[in-house]
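Input: a single structure, listed below in structure tokens.
Omission of a single protein chain aside, the complex is shown with its protein chains in their original locations.
As written, the chain order gives the labels A and B, with residue 1 at the start of each chain.
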Amino acid sequence: MKIDFDWKPLLLAPILAAVALPLTGSFSTWLTLTVAGLAMGMIIFIIASGLTLVFGLMDVLNFGHGVFIALGAFVASSVLGLMGDWTGSGELWRNLVAVFPAMLVAMAVAGAVGLAFERFIVRPVYGQHLKQILITMGGMIIGEELIKVIWGPAQVPLPLPEALRGSLLIGDAAISKYRLLAVAVGIVVFGLLAWTLGRTKIGLLIRAGVQDREMVESLGYRIGRLFVGVFVVGSALAGLGGVMWGLFQQNLVPQMGAQVNVLIFIVIIIGGLGSTGGALIGALLVGLMTNYIGFLLPTLTQFASILLMVAVLLWRPQGVYPVANR
Amino acid sequence: MNLLELQGVQTHIGAYHILHGVDLAVPKGQLTMLLGRNGAGKTTTLRTIMGLWHASAGTVRFGGKDIAAMHTPQIAELGIAYVPESMGIFSDLTVKENMLLAARSAKNAAQIDDTRLKWIFKLFPAVEKFWNHPAGKLSGGQKQMLAVSRAIVEPRELLLIDEPSKGLAPVMINNMIDAFAELKRSGVTILLVEQNINFAQRLGDNVAVMDNGRVVHSGGMAAFSADAQLQQSLLGLAL
Partner (left out) sequence: MFLKRLLSNDTPRSRLLALLLVVLFIALAFAPFIFPGVKALSVAAKILVFVVLVASFDLLLGYTGIVSFAHTMFFGIGAYGIAISATRLGPSWGAVLLGLAAALAVSLVLSFAIGLFSLRVRAIFFAMITLAVASAFQTLASQLSDFTGGEDGLTFKLPELISPSFEFAEEPFLGVSLDGRLLCYYMLFVAAVVLVLALLRIVNSPFGRVLQAIRENEFRAEAIGYRVVVYRTTAAVLSALFATLAGAMLAIWLRYNGPDTSLSFEIMIDVLLIVVIGGMGTIYGAAIGAVLFVLAQSYLQDLLRVGSEAASGLPWLAALLSPDRWLLWLGVLFVLSVYYFPTGIVGKLRARAAR
């Protein structure tokens, strides 16, 4: 019996990149844009993966996911602020010694807040979609305001550590060092997620739970607890994504959660709610699209992602990799 | 001795009142058949036992303990396996992964009881043949076999099975009957919803017939099989 795997969606990103090559004129420009797009896509994927699993597993749509993004970024800014001599140094290893703990602390705080968020905001309205949308939005408003209370309502700069600034020259193309790091981190996160989902029993439970929660419970597993775990990990990942996004922009505003939220939703719709692979494809597509259009037709950048989403939905109304049994 | 006892169980689903006071006794180590026309409430009864739907009144006792208020995972942990009519196969997962999930104590496929697996492979060759294939690719009958395999991959005290022979070829049905017979010999209690005659005649110890959300007849299978008139009045046809 032939095993067939739905390979068509894997071609989408390469096709987009290929189409952009002639349009951007020069190879080096294309290379810079593509790496930028992949980096942006990876960061968005990190943030979106948690959200899509949470929805797939428990049918909970968290419109407040943005709050973890902002929280992670702001926490990291405080941590990095304390480590000025490490970030100011020109040595890469010193910079990384500052950046990685900042990421870990950001993830821990975001995860902890995620735990509270699940317990007090999401759990009481389990099963009621309308209330979920309203309440999680309310949660985000409260979160955003609390961020303003703690860090002030104005922008907070988040400069890149010394050694991570600037670009590497590959031929004619200037590739930002930080963007390469982002791609690397993204690949690591994706790898970890794929390994957990594919090779561990917990991952198995998550994949099965996304398909048929009732049956997993009938087999004797307490999916409720698993869900809390997934929610917390998702929030932590959003925090990590927030740090990386913040370093990308080098500037933080309390509204950043709401701003990135929109992109995240587009990505998981394209990918199919519940599918991590789909989220990766969607994220890469959005990242690439935003960068190519940002170069070619800047005014249309925001609409570009929406048009992309509409196009994908016309091809597959449930997203690229719809999760079965829903 | 009764392993499972339902008394006066009522179940509402939204505005619909499905079970109107079910009294059911499932003796230990025996196979009880749950019969009845479509819509009589057989599946609802199984789901209520399993905690997927909560009884609005009445008691459900398993081994003397009232489980009516318990949640499904807890009920399953007591040693009850459920094979729903829709089979509950995880189509995106491989056959191996489906079985691994069902084997609660196993952390990975290597830890699944080898003897047990060999026994299952002998009964249902398709499970071995498609071990690494996505379960969604199996035919209806093969999925049915996988569903039952999942329920028996680890020892359980009580099996709740809803129409397992649907879509199975006669030789596979025979294998399934053999499997249940062997399980019964090892002391497993089975509550089976099934329309197939062979099951009844070869395996059934007791029978309970449902109609309109109530059990309207219960007793030994032998007596029931012999009484064609009773069968006609309760089921609308002779078995």
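Here is the rule we go by: a residue touches a chain if its C-beta (ideal position, glycine included) is under 8 Å from a C-beta of that chain, and two chains touch if they have at least 3 such contacts.
Note that this is a predicted model, so its numbers are computed, not measured.
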item	value
Chains on display which the left-out chain touches in the complete complex	A
Per the touch definition above, residue among A:Leu33, A:Leu160, A:Leu252 or A:Ile269 touching the missing chain	A:Ile269
Selected from A:Ala108, A:Met137, A:Val228 or A:Leu296 as touching the chain missing from the view	A:Met137
Option from A:Pro22, A:Gly171 or A:Pro317 whose C-beta touches the chain left out	A:Pro317
Subunit A residues touching the omitted chain (full complex)	55, 61, 63, 121, 124-125, 129-131, 133-135, 137-139, 141-142, 145-146, 148-150, 153, 258-259, 261-262, 265-266, 269, 273, 299, 301-303, 305-306, 309, 313, 317
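To be clear about the criterion, only the chains that are shown with their structure count from here on.
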item	value
Subunit A-subunit B separation of Cα centroids, rounded to whole Å	43
Contacting residues of subunit A [partner subunit B, same complex]	1, 3, 201, 204-205, 207-208, 211-212, 214-223, 323-325
Residues of subunit B touching subunit A in the complex	50, 52, 71-73, 76-77, 82, 84, 88, 90-93, 97, 100-102, 104, 107-108, 130, 133-134, 136-137, 150
